[in-house]
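Encoded as structure tokens, the structure appears first; notes follow it.
For this view, one protein chain was removed and the others were kept in their places.
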Amino acid sequence: MIAPAAIMIFLFFLMPVGLTAIFAMTSMSTATGISGGVWQVTQGAVNRLEGDMPALAEGIAQPRFVVDEEGLAALEALKLKPGYVIELRAEHVGEVFPSRREAERVIKALKDRPSTREVKQISDLFNRSVLNTRFESREALVRSLEKLGFKLTPEERDKVATATYTGWVWTTDNFRMIGNSPDMAQIFLNTAFYVAVTLLLFNVSYALFLAVTTHYMPPTTASVFRAIWLLPRITPVVIYVLMWKWLTWDNGFLSLLMGQFGVPPKNYLLDNSYNAWFFVILINGFIGASMGMLVFSSAIKAIPETQFHASEVDGASRWQQIRYIILPQLRWPILFVTCYQTLSLLASFQEIHLSTRGGPGKATEVWSLAAFHTALNNYTGNLEYGLGAAMALVLVVVGLVLSLIYLRVFRYDTLISKPLIED
Amino acid sequence: MSEQSKVSANFSSLPVILLLGLVSLPLVLMYAYLLLDTVSNSEAGSLIPSEFTLEHWSFLWQMKPGKPNIWLVTLNTFIFASCITAVILIVSSMAGYVLSRLNLPARGFFLAGVMVLHAFPSVTLIIAIFIVLQYIGLYNSLVGVILVKSAIDLPLGIWLMKGFYDTVPWEIEMAGIVDGASRFAVWRRLVLPQIKPAIMALGLFSFLTGWSEFILPQVLAPGAHVQVLSVYLASLIADDNNFDFATFKAVGVFYVIPVLILYVFFQKHLMNIYGGGTKG
Amino acid sequence: MTVLPILKSATLAAVLLASTAVFASARDVTISVWSGGSGPNDNYRTDAFDIAADILEREAAIRGEELNIIIQKTPYNGWEDFKQALTLAAEAKKAPNIVATGHEDIGPWAQSGLIVPVEDFIDLDSWPISDIYPNLMEIGSFNGAVYGIPQDAESRPMFFWKPYMKAIGYTDADIDALPVKVEKGEYTLKNVLEDAKKMQDKGLVQAGYGFYPRTNNGPDYWQFYTSFGGVMEEEGKLVFDKAAMKRTYQYFADLVKAGVTKKNHIGMPGDQWWKEVATGKAGIWHGGTWHYARLVNQEGLKDFFGNVQFTLIPAGEGGKANTLTHPLVYLLTSGHTEEETQIAADLIKIASEPRINALHAIKSAHLGISPSETKVDLYAGDRWAFEATERLLPHANAMPNNADFGKYWTIMWKNFEASWTGAKTADAAVNDAENELKSTLGYAIIIR
Partner (left out) sequence: MRILLDKFSKSFGATKVIEDMDLNVGSGEMLALLGPSGCGKSTTLFAICGIHRPTSGRILFGNRDVTSLSSQERNVGVVFQSYALYPHMTVAENIGFPLTVRRMTAAEINKRVAEIAALVHIDNLLDRKPSQLSGGQQQRVALARALIRRPDVLLLDEPLANLDAKLRLEMRSEIRRLQKETGITAILVTHDQVEAMSMCDRIAIMKAGEIVQIATPSEMYNDPRTAFVAGFLGNPPISFLTGRAKQGAFALDDGGLKLPLAALSGIPDGTALTLGIRPEHFGIGGDVPVEGKVTFAETQGRENLYDVVLPDGSALRSIQPARSDVKPGDSVRWSLDSKAALVFGEDGRRL
């Protein structure tokens, strides 16, 4: 009965965690692709080889197309129109072209009019250089180089293979980058600030405020207020953020309201980084407060009513009642909410992504959002899966450590009593 | 919630009501204007609507250029949310039972795993999840993103279900067994009926989170034929060529109505699950 | 075991059905087209394929073949989501047949094998490809092969709000002569700053509205690097010119310091920017040729030529006036059957014909891709297209097609933003960029 759960969790949780760890150790990006690469002597590869192997670099840097017997034989084997071979052999044998396009012009001009696809096929057969050819394996590249007369030592082969490989390679650069880059440090600080402030002000303090104030209300009024404050959580995030945009937009509510006092309209959300933080924290805090509110409310409800009666008879003011009766009994719920929400806040980026996109500048860019931007969503379209995965892995590790602490704090072993039926 | 009054006659509740009312005002205003703006136009620079109109709702009968049909999108969203609900309910009610009641090898390990995962920053795994999806050929399909979303919400579901199963008296199950019922029959016919409220709550919760989900479908199923409302609305907002708040809000209201209906009618059940967090 | 026979017959039936479907219309081909950054004015980027498909079907019919092409169009408004969706779809082997995107994507996408060279499917010497401006074709090339057919051309001018220019002392004649002065290097970026300041000091525009740049990252910012003497690529190697980059960073820091540009300008909502520019809230700004379409068609700027002057991006210290063209190109993706890709290539070829391409150029205020296109009535009769082509296109550069350019760009922009917002000094930003470029690109970039 547990198999479906185990399979799903394995497929979409454990495997991704493993893959993330693997990707974090690679240079994977849009340019390298995910599934692997080919070996191609590009201008870039030639540049990379120039330092160590100037002769080779010089020798392979130019394209060269030669109409020779070897190519003609191969063309015959292709069994295209026989006229191609006859005409090429008669008119063009021995001709050398310094570029593919010039070779193709000649092929195109054949009387039998090869199609564009055929022209490509034919010109490939006369290619006597390796420049820009995509080799599916490293051996194929080395073979071709040898055919061109480059005898390479094993070390040289390695160098050529490294310089020409287009796919991803294993590397620890991602972590070095994370460790050294001042931008990463900034993002890290942003994240710490965001989590700490939101947690402290809203997820705990404001949630407590809501729970306590609604406790001192008639039940119907209390449930109306609780319902209002649960709205941000159940409202789909896209709409929820939309409402905030409307509130803070330059033609939005705040601007119009302030306009009544002669303040020129502006975009309150993105006007400066203080504003952005202010609203980012409000947006997330309003969502976060509801969980604490409910947890604390039910904890307050669990306090025996007689304790309240007794304290009132003992002459406690409302403040003293909160201070001496309610708060001490909310210690565990507060700890629970703190632990749980720290993790939620660390992982949440949808709200920020939809509201400020990490702006203005990178002012409100937090770790999970930066990982998302790096790996999947940026303007230049250069998706750095490897670096993004490394950033995600940092979060995974932080998440693991925090949740282990969380298990400890909640005396996990007491939660798993042995089953009473033995079979 | 037991709405038993604990309000003491010694303290007046008026000051707290006023205070809370004041801090709740921005939220109330935002929601009020969300509804108001979809059916009205205001003079420029004015906050008070001046005329009633349904023009912002035209997206219901006119296709937006470059956007899929709203009804197709709504249907997708509905399928998406319903399937997630079904998968989570079925899978986590079984797994939760196993973890709560059966002698499973490495049960403690499973439990700890579920607990860790349920607090896990899973969205950050999205790249790797994409690889898995595309490997099994479910990228850009509703099925794929349903499976992913369900899997991500599963640990919470399993943990909650386990918590609810823990409250069912063992003796009911023992009675079932000595009455000769198989363990499966005991689960199906005796235990499951005891946690109906929990199933209701988890079902609602799953439906709502499914209905609201944005990032997963956006990344894993971006195609027009599998678009859901959140992605539709987000792409509408992202398009700064047609910036029209009233229309966004109308789409938003259209999108949020099912949520509000469920919320109004089943608020009690929902509170159940959000409050249920303390159980573990 | 009764399921098996049923399953068998069902499979058989399905196979039969499928094969009859194939026989009934021998060539039912679905070609999907995605385009990025496409607003309502850019509909011909994808709509052109409807026309092309119609023509190709008719040609096939004349040859006696029955060909039915279904075009699936998916325009994306922005770039981020488009590139994410496309890259992931390609990795999942679900890429569309044709993509219209910025040419700078050719490098990485070609390297990863996500796209195939168009020249494998299109004879470059045939019309209308042979007619396309050679420098645009060069922009579509990578590693010695042509991967992309230019879809449009544009360039990115500096705009001046004429009434304010007059208000700070320019005569009509001065304003008319401005483009030439800019071209000759007599009016520089320094003057831009000064004039913007004057407009603000006179109270013509609000603080921060004197010079009102693009609101988010874009190729535009490379123009300033060029203005200050920077070069992006030399012989296949990227180039990071520290001095030029420092002058660029410093210039924007100075703009902020002078108060003519907002410190937190980047990231403001685009729609607000458009509205403000169209209504004369900004004094001097830069943009693209296609802005004309948006300002006139969508934002209600009726008398464009009466209100706005446009020039090249003026020179800065150590460089010369320039503009950047950032053509979109049609690309063919890999992973489809050869037959499908051939049809897609044929469609691209037809869509590139002058009359069809002119529909896009004029509707979206982009520039044409071939000399013959300028002779199409629609194009020739359009003042904007005509003037902009003449004034800007000869001085246009493009970003290099280099697999590593995206990384370079990301690093350059990150530090640009940091010095703009005052998070770093220009010096520190250049140093940080240098260090990061060294560590990430190594040999692939020349730092000087």
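Lettered A, B and C in written order, each chain numbered from 1.
The rule we apply is simple: a contact is a pair of C-beta atoms (placed from the backbone, for glycine too) under 8 Å apart; a residue touches a chain by one contact, two chains touch by 3 or more.
These numbers come from a predicted model, not from an experiment.
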| item | value |
| --- | --- |
| Omitted chain's touching partners, listed by label | A, B |
| Contact partner of the left-out chain, one of B:86, B:102, B:143 or B:177 | B:177 |
| Option from B:102, B:190 or B:224 whose C-beta touches the chain left out | B:190 |
| Residue ranges of chain A at the interface with the undisplayed chain | 418, 420-423 |
| Residue numbers in chain B that touch the chain omitted from display | 169, 171-172, 174-182, 185, 190, 193-194 |
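Please note the rule applied: only the chains that are shown with their structure count from here on.
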| item | value |
| --- | --- |
| Greatest separation from chain B - chain, by CA centre | C |
| Chain whose averaged C-alpha position falls nearest the assembly-wide average | A |
| Two or more partner chains touched - positions in chain C | 81, 84, 88, 91, 269 |
| Residue numbers of chain B (touch at least two other chains) | 219 |
| Chain A residues touching chain B - in the complex, by the definition given at the top | 1-2, 4-6, 8-9, 11-13, 15-20, 23, 34, 210, 213-221, 223, 225-239, 242-247, 249, 251-253, 256-257, 259, 286, 290-291, 294-295, 297-299, 301, 305, 308-309, 312, 318, 333, 336, 339-340, 343-344, 346-350, 353-354, 368, 371-372, 375-376, 385, 388-389, 391-392, 395-396, 398-400, 402-404, 406-407, 410, 412-413, 415-416, 419-423 |
| Residue numbers on chain A that touch chain C, as the complex places them | 29-35, 37-38, 40, 42-44, 46-48, 51, 63, 99-101, 105, 108, 116-117, 119-120, 131-132, 134, 166-167, 173, 176-177, 180-183, 186, 249-251, 264, 267, 270-273, 356-357, 359-363, 376-384 |
| Chain A contact footprint on chain C (complex, rising order) | 79-81, 83-84, 87-88, 91, 101-102, 104-105, 107-109, 111-114, 120-125, 143-145, 206, 216-218, 235-237, 263-269, 272, 338, 342, 402-404, 406-407, 409-410, 414, 417-418, 420-421, 423, 432, 436, 439-440, 443-444 |
